[in-house]
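Every protein chain but one is kept in place in this view of the complex.
After this line comes chain A, so read on.
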Amino acid sequence: MVLTASDTAALQQLARDELPGLYALARRLAGRNDAEDVVQEALLRACQAFGSLRDHQAGARWLRVILANVWRDRVRKDLRAPRELPVDDVERFSLYRTLVEEDPFPYSDSLHLDFLSAFTDDDVDTVLDRLPPRYRAPLVLRYVEGFATAQIARMLELPLGTVLSQLHRGRRLFEREMWNYAAECGLLPDQGGARAGEREGGGPRWSA
(Lines give C-alpha, C1' and ligand atoms only; values in the text may rest on other atoms or scores of the structure.)
Protein backbone atom coordinates (compact mmCIF):
# COMPACT_ATOMS: atom_id res chain seq x y z
CA MET A 1 0.00 0.00 0.00
CA VAL A 2 1.42 3.35 -1.04
CA LEU A 3 1.08 6.19 1.40
CA THR A 4 0.50 9.75 0.32
CA ALA A 5 3.35 12.14 1.00
CA SER A 6 1.46 13.75 3.86
CA ASP A 7 0.63 10.38 5.43
CA THR A 8 4.26 9.38 5.26
CA ALA A 9 5.30 12.65 6.86
CA ALA A 10 2.71 12.15 9.61
CA LEU A 11 3.92 8.63 10.30
CA GLN A 12 7.53 9.77 10.36
CA GLN A 13 6.69 12.47 12.86
CA LEU A 14 4.77 10.00 15.01
CA ALA A 15 7.68 7.55 14.89
CA ARG A 16 10.18 10.24 15.90
CA ASP A 17 7.99 11.37 18.79
CA GLU A 18 7.44 7.84 20.02
CA LEU A 19 10.92 6.48 19.45
CA PRO A 20 12.05 6.42 23.11
CA GLY A 21 8.84 4.70 24.24
CA LEU A 22 8.90 2.22 21.37
CA TYR A 23 12.51 1.36 21.97
CA ALA A 24 11.89 0.93 25.70
CA LEU A 25 9.01 -1.46 25.03
CA ALA A 26 11.04 -3.38 22.45
CA ARG A 27 13.95 -3.67 24.84
CA ARG A 28 11.72 -5.03 27.59
CA LEU A 29 9.96 -7.50 25.33
CA ALA A 30 12.79 -8.62 23.09
CA GLY A 31 15.95 -7.74 25.01
CA ARG A 32 18.73 -5.37 24.03
CA ASN A 33 20.04 -7.45 21.16
CA ASP A 34 16.81 -7.62 19.20
CA ALA A 35 15.16 -4.39 20.27
CA GLU A 36 16.37 -2.26 17.37
CA ASP A 37 15.32 -4.82 14.82
CA VAL A 38 11.88 -5.18 16.36
CA VAL A 39 11.40 -1.39 16.19
CA GLN A 40 12.41 -1.37 12.51
CA GLU A 41 10.05 -4.17 11.62
CA ALA A 42 7.24 -2.49 13.54
CA LEU A 43 7.79 0.74 11.60
CA LEU A 44 7.67 -1.10 8.29
CA ARG A 45 4.44 -2.77 9.32
CA ALA A 46 3.11 0.58 10.46
CA CYS A 47 3.72 1.97 6.96
CA GLN A 48 1.58 -0.75 5.48
CA ALA A 49 -1.20 -0.29 8.01
CA PHE A 50 -1.13 3.47 8.41
CA GLY A 51 -4.21 3.84 6.23
CA SER A 52 -6.20 1.90 8.82
CA LEU A 53 -5.30 4.31 11.64
CA ARG A 54 -8.34 6.58 11.86
CA ASP A 55 -7.56 8.49 14.98
CA HIS A 56 -4.08 9.93 14.80
CA GLN A 57 -4.32 10.88 18.47
CA ALA A 58 -4.25 7.16 19.18
CA GLY A 59 -1.05 6.74 17.17
CA ALA A 60 1.24 6.16 20.13
CA ARG A 61 -0.87 3.27 21.37
CA TRP A 62 -1.34 1.93 17.87
CA LEU A 63 2.42 1.76 17.28
CA ARG A 64 2.92 -0.12 20.53
CA VAL A 65 0.31 -2.68 19.58
CA ILE A 66 2.04 -3.22 16.22
CA LEU A 67 5.37 -3.59 17.97
CA ALA A 68 3.96 -6.15 20.38
CA ASN A 69 2.51 -8.05 17.40
CA VAL A 70 5.90 -8.11 15.68
CA TRP A 71 7.51 -9.48 18.79
CA ARG A 72 4.71 -12.03 19.30
CA ASP A 73 5.22 -13.37 15.78
CA ARG A 74 8.87 -13.94 16.56
CA VAL A 75 8.42 -15.79 19.82
CA ARG A 76 5.07 -17.42 19.15
CA LYS A 77 6.13 -20.85 20.24
CA ASP A 78 7.65 -19.60 23.49
CA LEU A 79 4.43 -17.85 24.41
CA ARG A 80 2.39 -21.02 24.20
CA ALA A 81 4.16 -23.49 26.36
CA PRO A 82 2.56 -26.91 25.90
CA ARG A 83 1.41 -26.82 29.47
CA GLU A 84 1.90 -24.70 32.53
CA LEU A 85 4.84 -25.47 34.73
CA PRO A 86 3.92 -27.48 37.78
CA VAL A 87 2.81 -25.44 40.76
CA ASP A 88 5.85 -24.89 42.93
CA ASP A 89 6.79 -22.72 45.84
CA VAL A 90 6.77 -19.58 43.71
CA GLU A 91 2.99 -19.75 43.97
CA ARG A 92 3.26 -19.20 47.69
CA PHE A 93 6.11 -16.71 47.63
CA SER A 94 5.27 -13.38 49.21
CA LEU A 95 7.90 -10.67 49.00
CA TYR A 96 6.09 -8.75 51.71
CA ARG A 97 6.35 -11.60 54.17
CA THR A 98 9.87 -12.55 53.16
CA LEU A 99 10.89 -9.01 54.05
CA VAL A 100 9.16 -9.24 57.42
CA GLU A 101 10.80 -12.58 58.17
CA GLU A 102 14.30 -11.78 56.92
CA ASP A 103 14.19 -8.18 58.15
CA PRO A 104 17.08 -6.90 56.03
CA PHE A 105 16.74 -3.35 57.39
CA PRO A 106 16.49 -4.08 61.11
CA TYR A 107 16.68 -0.42 62.13
CA SER A 108 14.03 0.73 59.73
CA ASP A 109 10.41 1.43 60.50
CA SER A 110 9.52 1.45 56.81
CA LEU A 111 11.20 -1.75 55.81
CA HIS A 112 9.14 -2.42 52.69
CA LEU A 113 9.55 1.02 51.20
CA ASP A 114 13.27 0.98 52.04
CA PHE A 115 13.55 -2.23 50.11
CA LEU A 116 11.82 -0.82 47.04
CA SER A 117 13.76 2.42 47.07
CA ALA A 118 17.02 0.48 46.92
CA PHE A 119 16.10 -0.36 43.30
CA THR A 120 17.06 1.96 40.46
CA ASP A 121 15.11 1.86 37.20
CA ASP A 122 17.94 -0.17 35.72
CA ASP A 123 17.65 -2.69 38.54
CA VAL A 124 13.92 -3.09 37.91
CA ASP A 125 14.61 -3.57 34.20
CA THR A 126 17.19 -6.23 34.95
CA VAL A 127 14.77 -8.08 37.21
CA LEU A 128 12.11 -8.03 34.48
CA ASP A 129 14.70 -9.27 32.03
CA ARG A 130 15.29 -12.36 34.13
CA LEU A 131 11.73 -13.59 33.73
CA PRO A 132 10.83 -15.96 30.89
CA PRO A 133 9.22 -14.02 27.99
CA ARG A 134 5.77 -15.51 28.48
CA TYR A 135 5.61 -14.16 32.01
CA ARG A 136 7.50 -10.95 31.33
CA ALA A 137 5.41 -9.80 28.37
CA PRO A 138 2.00 -9.70 30.09
CA LEU A 139 3.59 -8.01 33.11
CA VAL A 140 5.23 -5.32 30.97
CA LEU A 141 2.16 -4.76 28.81
CA ARG A 142 -0.16 -4.62 31.80
CA TYR A 143 1.78 -2.75 34.46
CA VAL A 144 4.40 -0.75 32.57
CA GLU A 145 2.35 0.08 29.46
CA GLY A 146 -1.10 0.00 31.03
CA PHE A 147 -2.94 -2.22 28.50
CA ALA A 148 -6.07 -4.01 29.67
CA THR A 149 -5.86 -7.79 30.01
CA ALA A 150 -8.38 -8.42 27.21
CA GLN A 151 -6.30 -6.24 24.91
CA ILE A 152 -3.14 -8.12 25.86
CA ALA A 153 -4.86 -11.41 25.05
CA ARG A 154 -5.65 -10.09 21.56
CA MET A 155 -2.15 -8.69 21.07
CA LEU A 156 -0.48 -11.95 22.03
CA GLU A 157 -3.18 -14.10 20.43
CA LEU A 158 -3.68 -16.04 23.62
CA PRO A 159 -6.87 -16.98 25.44
CA LEU A 160 -7.74 -14.51 28.19
CA GLY A 161 -7.45 -17.26 30.81
CA THR A 162 -3.88 -17.97 29.73
CA VAL A 163 -2.93 -14.31 30.00
CA LEU A 164 -4.51 -14.07 33.44
CA SER A 165 -2.63 -17.08 34.74
CA GLN A 166 0.63 -15.87 33.17
CA LEU A 167 0.09 -12.51 34.86
CA HIS A 168 -0.58 -14.20 38.15
CA ARG A 169 2.53 -16.32 37.97
CA GLY A 170 4.53 -13.46 36.49
CA ARG A 171 3.80 -11.28 39.52
CA ARG A 172 4.97 -14.00 41.88
CA LEU A 173 8.12 -14.61 39.81
CA PHE A 174 8.77 -10.89 39.68
CA GLU A 175 8.54 -10.64 43.48
CA ARG A 176 10.86 -13.59 43.96
CA GLU A 177 13.39 -12.22 41.47
CA MET A 178 13.28 -8.84 43.22
CA TRP A 179 14.31 -10.61 46.39
CA ASN A 180 16.98 -12.77 44.74
CA TYR A 181 18.39 -9.83 42.83
CA ALA A 182 18.58 -7.66 45.94
CA ALA A 183 20.40 -10.40 47.81
CA GLU A 184 22.82 -11.14 44.94
CA CYS A 185 23.62 -7.56 44.05
CA GLY A 186 24.20 -6.22 47.52
CA LEU A 187 21.09 -4.09 47.79
CA LEU A 188 20.50 -5.41 51.30
CA PRO A 189 22.53 -3.88 54.12
CA ASP A 190 23.60 -7.08 55.84
CA GLN A 191 24.84 -8.64 52.62
CA GLY A 192 27.92 -6.41 52.68
CA GLY A 193 27.43 -5.55 49.01
CA ALA A 194 28.92 -2.63 47.16
CA ARG A 195 25.95 -0.35 47.62
CA ALA A 196 25.21 -1.41 51.17
CA GLY A 197 27.68 0.79 53.00
CA GLU A 198 25.96 4.01 51.93
CA ARG A 199 23.52 3.94 54.81
CA GLU A 200 24.06 6.05 57.88
CA GLY A 201 23.89 4.80 61.43
CA GLY A 202 24.59 1.16 60.73
CA GLY A 203 24.38 -1.25 63.61
CA PRO A 204 26.48 -4.33 64.14
CA ARG A 205 24.80 -6.17 61.27
CA TRP A 206 26.35 -3.97 58.66
CA SER A 207 29.31 -2.16 60.11
CA ALA A 208 30.89 -0.99 56.86
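Note that contacts are C-beta pairs under 8 Å (C-beta built on N, C-alpha and C of every residue); 3 or more make two chains touch, one makes a residue touch a chain; residues count from 1.
FYI, contacts and distances are computed from a predicted model.
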Chain left out of the displayed complex - its UniProt protein name, from "Xanthine dehydrogenase family protein molybdopterin-binding subunit", "ABC transporter", "Zf-HC2 domain-containing protein" or "Ion-translocating oxidoreductase complex subunit B"
"Zf-HC2 domain-containing protein"
If I consider the whole complex, including the chain that's not displayed, which of A:L29, A:I66, A:L95 or A:A137 touches that chain?
A:L95
Could you please point out the chain A residues that touch the chain left off the display?
2, 5, 8-9, 11-12, 15-16, 19-21, 23-24, 27, 35-36, 39-40, 43-44, 47, 92, 94-97, 112-113, 116, 119, 121-122, 124-125, 139, 143-144, 146, 149, 164, 167-168, 171, 174-175
